[in-house]
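Omission of a single protein chain aside, the complex is shown with its protein chains in their original locations.
Labels for the chains are A, B, C, D and E, by order of writing; each one numbers its residues from 1.
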Amino acid sequence: MTDLSQATREALLRVGTSTLTGILSRRGLRNMFMQEVRPIRQDLPRMVGPAYTMRFIPAREDKAGAGGRGPLQRQAMEECPPGHVLVVDARGDARAASAGDLYVGRLRARGCAGIVTDGGLRDTDGVHKTGLPAYHRRASSPPSGIVHHPIDINLPIGCGGVAVYPGDILVGDCDGVVVIPPDIVDAVAEEAVATTLYDEFAEEEVARGRSLVGLFPVVGEEAKRDFEAWKKARSV
Amino acid sequence: MTDLSQATREALLRVGTSTLTGILSRRGLRNMFMQEVRPIRQDLPRMVGPAYTMRFIPAREDKAGAGGRGPLQRQAMEECPPGHVLVVDARGDARAASAGDLYVGRLRARGCAGIVTDGGLRDTDGVHKTGLPAYHRRASSPPSGIVHHPIDINLPIGCGGVAVYPGDILVGDCDGVVVIPPDIVDAVAEEAVATTLYDEFAEEEVARGRSLVGLFPVVGEEAKRDFEAWKKARSV
Amino acid sequence: MTDLSQATREALLRVGTSTLTGILSRRGLRNMFMQEVRPIRQDLPRMVGPAYTMRFIPAREDKAGAGGRGPLQRQAMEECPPGHVLVVDARGDARAASAGDLYVGRLRARGCAGIVTDGGLRDTDGVHKTGLPAYHRRASSPPSGIVHHPIDINLPIGCGGVAVYPGDILVGDCDGVVVIPPDIVDAVAEEAVATTLYDEFAEEEVARGRSLVGLFPVVGEEAKRDFEAWKKARSV
Amino acid sequence: MTDLSQATREALLRVGTSTLTGILSRRGLRNMFMQEVRPIRQDLPRMVGPAYTMRFIPAREDKAGAGGRGPLQRQAMEECPPGHVLVVDARGDARAASAGDLYVGRLRARGCAGIVTDGGLRDTDGVHKTGLPAYHRRASSPPSGIVHHPIDINLPIGCGGVAVYPGDILVGDCDGVVVIPPDIVDAVAEEAVATTLYDEFAEEEVARGRSLVGLFPVVGEEAKRDFEAWKKARSV
Amino acid sequence: MTDLSQATREALLRVGTSTLTGILSRRGLRNMFMQEVRPIRQDLPRMVGPAYTMRFIPAREDKAGAGGRGPLQRQAMEECPPGHVLVVDARGDARAASAGDLYVGRLRARGCAGIVTDGGLRDTDGVHKTGLPAYHRRASSPPSGIVHHPIDINLPIGCGGVAVYPGDILVGDCDGVVVIPPDIVDAVAEEAVATTLYDEFAEEEVARGRSLVGLFPVVGEEAKRDFEAWKKARSV
Partner (left out) sequence: MTDLSQATREALLRVGTSTLTGILSRRGLRNMFMQEVRPIRQDLPRMVGPAYTMRFIPAREDKAGAGGRGPLQRQAMEECPPGHVLVVDARGDARAASAGDLYVGRLRARGCAGIVTDGGLRDTDGVHKTGLPAYHRRASSPPSGIVHHPIDINLPIGCGGVAVYPGDILVGDCDGVVVIPPDIVDAVAEEAVATTLYDEFAEEEVARGRSLVGLFPVVGEEAKRDFEAWKKARSV
């Protein structure tokens, strides 16, 4: 179980994945945003939490549990620690479901922070009703075992083309999911809050007609002074 | 025209495609859920009805009707029986539309139950306004004849990677569309209602913190007793 | 900067992309609808305006601006003329963003008419809040420079599989984006308004149970008379 | 069974698919070349013959013949007329085979002219040994019935994104397969022979250093005279 | 290290993957043929051996070995047991290499039986010269570490959409690679040899003009008698 400080968790809940991918990119981490993984609905709450992983391999008729839902899958729902995000490596295959509303409901009841798969979720209306942030490739009703076989828990995996190690911090918003290494998450969160504040200032300036020159992406001296004044005025 | 009993139709309107694919899978039918076929909007009513099929092949400039909308397409809209779902084999090609709002409006006016294509629908706002459940791959404005040539009606087809025979029962919800063979549809519907009731019970239990062990997917003795009590209490 | 008459602009704001692709197809223009380019949200206002283009090529670590956001991108936001649509050729690659909310906000503040990319947009909630019509392939948070390098402005480009020449007229609705050559846009708009009026009449007729025969897509004498009467009654 | 004159057959055996697609395109037929359909080996003999078609739909466990190879498939091998090409609509799906060496061997023994599928062939070494021209998407060993169900014979189909009507003339070379409407095949073949002769002349000229200006694709007066002289010298 | 009897190995070297997938399918194993995995050249020797697996996840700049070739990869080359096939789960991603000629040369020198990846191999000319059977998706020159991070050895993996457990028997021919569970491999091999003999008989019969009826795929009494006579004549 990974420690994620309350301050960092709260900070991450207030910043966007675009801000975070920008910061990670400047630190040399260029492949941290999951491709083709999206929220099941547009109005989900934001998601923040350390990763707890499950790996699927293709199903095979001669393996116990093929065609059904193995105990490993249920175990993941029972053991994913509170505050954590269950991340499923479904090899990008959404022909059958990675999980459904009862499993997601159990994660929710146990205080988990979200579920992410690069395959599909089923019962998406039910999943949505649990209130747990849930990300997938697309809705998929067929039972998991037709395509997938859960093979192990909490090993490093790939999800949406990104490496996810147990304990990595996942942040999700309406645009998708970003992965943050835990050893830099506090610094990244702090920087993200500052960047977000500046973006808020810049958005207001842009909305009232200010040019991007000296404002964004390169910040000139004048913009720096104006930003300081803006912060003072808002008592930030 | 296929008979679909009123009781079965009503039952199917109350169960999810995930429940149905689960039941079909246990009966050995593993490929009954259309891939990459989704509702045009999230708030559609559910869809239930027997399939009436239309097949497209690629358009060719030397064939009458190429570049336009052939009489066969209009015929499908005029002859798809009330209560039925028009299912279009568009070879998964959404570069041009399979149908638009006037065609869908006519289906609606004639009492049809829905339209499904593995290609695209155009005028999706207008289609949505007709109120008819409509499923496709993605919105596509270009006229059908640029890409498609309607070639025959009510033959077995493929749609979304699933075989659809005329008279098969189609059920659609927010997650997609499942195909049910008509000879087992009554039994499947009955089982689905029972499963749905149990799922409702299990969801409540999960929401109040009960473990999945003995509850789902494997149902233990205790859960069976609790379920009976729950049903009694609700006078189901 | 292209002239687009106020009358034509207003006409185009009232007609659908399906009507326009139909008219263009009858004039022999069969590939004018962008594939896999969709509105960032379903509730966007319609978009009409001449194209102002920007071209991306793949990023390369040895080129200035790689890994960051080059001055060319900002220049596009500052120079896209009011009333115009910024169209980005991202080679269909949505692994990184084509633009975000500050850039889109600047386009909005400067009176531009929209933004279209066959890649991805980031900060889609912020983009949505600007109110500017925005079309993309899918949301994508990573900064542009990880994947893209802006290379030139206002050359002919490809976007969503369609050729876009600077000054072409773009029209977007909930189904997507269509491109209209400027030399025929007045005639196309006029025809589209007439077609839309007939469609409105036909929709009403269909809704009250009239057959498609002689009504759509082929219009018979009776329908012509009824349409004239309908127009008179509505004083159109 | 389609008549294809011996003269036209021989002419088509000597011209390339690129020459034929060029001629068809100038006649307004723009989509006659199968996409992603290639010879199983580079050293196949050329293929010419009228189309005899078979259509697959997705397999389903409740349909007789699912999981095995139905009588319809064998019937196609026994009844495809001599000199004809068996064309299979496999919906572009190569996850299981469309046919193997015994089936192809039977076609060969019965004097058929080739086999084409937009799915896969199995036993490609054995298929190659039969000497019959064979085209597919890629090699695929699994038995047909895992994925496909043969549903009808000699209806119009799609193959490789092209409409194929029974009796259409198919021509295959190392680059792929082109479809020619039978009512224009004699004229197309004649034109193709003439074009091929000019191309041969032009290739020689180009090889010895002549500029393309006035030679290709636009043919100037000088090139016309030189071509006549070249033909005379070769007594063509 | 898995035992594979010499008799079974030799039997499997003489039968095709199409014969094996047919036998496995009749035993209910329907997904044992790797998709989009092909020999690097057409003239490779056949491949037979138990699987020794390596798993890749996406590379990440903050993980040791990213950008380079980690010790795990070398370890796999040094420890894959003689007679075994190294199978790499590259998530179907061929943007960078899974291995090159030095690694493959080492496998060859150590007496391994082959290498299979659902990603790409580099130096394919050098790999070919080693003589080791090698299967991949397509050639790919970039060094592994740009895209892949080797994460563990000899766990169950997916490769080409098929589950591969350490010790599974892999067989490769010019069409691709099939996976056989070790507990049935002797029976499968025996059946495959018998089937192959019958196929050889049937091919000869077909080549001399015999109908498929009663010969293939259903074998009638007469064909059974003829086959017995054919075997006697060949003293098989």
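Just so it is clear, a residue touches a chain if its C-beta (ideal position, glycine included) is under 8 Å from a C-beta of that chain, and two chains touch if they have at least 3 such contacts.
On a predicted model such as this, the values are computed, not experimentally measured, just so you know.
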Chains on display which the left-out chain touches in the complete complex: C, D, E
Hidden partner chain, touching residue among D:Arg14, D:Arg38 or D:Lys129: D:Arg38
Given C:Leu29, C:Ala194 or C:Ala207, the one touching the chain that is not displayed: C:Leu29
Among C:Glu10, C:Glu79, C:Asp152 or C:Glu228, the residue in touch with the chain that has been omitted: C:Asp152
Touch list for chain C against the chain that is not drawn: 28-32, 57-63, 91-92, 149, 151-152, 155-158, 161-163, 181
Sites on chain E contacted by the missing partner chain, in the whole complex: 41, 67-69, 74, 77-78, 94-95, 97, 100-103, 105-106, 108-109, 122-126, 130, 138-143, 145-146
For chain D, the residues touching the chain missing from this view: 16-18, 20-22, 25, 30, 32-33, 35-36, 38, 42, 173-176, 178, 199, 202-203, 206-209, 211-213, 216-217
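By definition in this document, only the chains that are shown with their structure count from here on.
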Target chain C, source chain A, minimum contact steps: 1
Pair in B-D, A-B or A-E that repeats A-C, with over half of contact pairs matching by residue number: A-B
Turn needed to bring chain D onto chain E - CA fit, degrees, nearest 5: 120
Chain A and chain E, separation of their C-alpha mean positions in angstrom: 37
Centroid spacing, where centroids are CA-atom means, of chain C and chain E in whole angstrom: 49
Sequence positions of chain E contacting 2 or more other chains: 30, 32
Contact graph of the chains (line, ring, star, complete, other): other
Contacting chain pairs - touch in the sense defined above: A-B, A-C, A-E, B-C, B-D, D-E
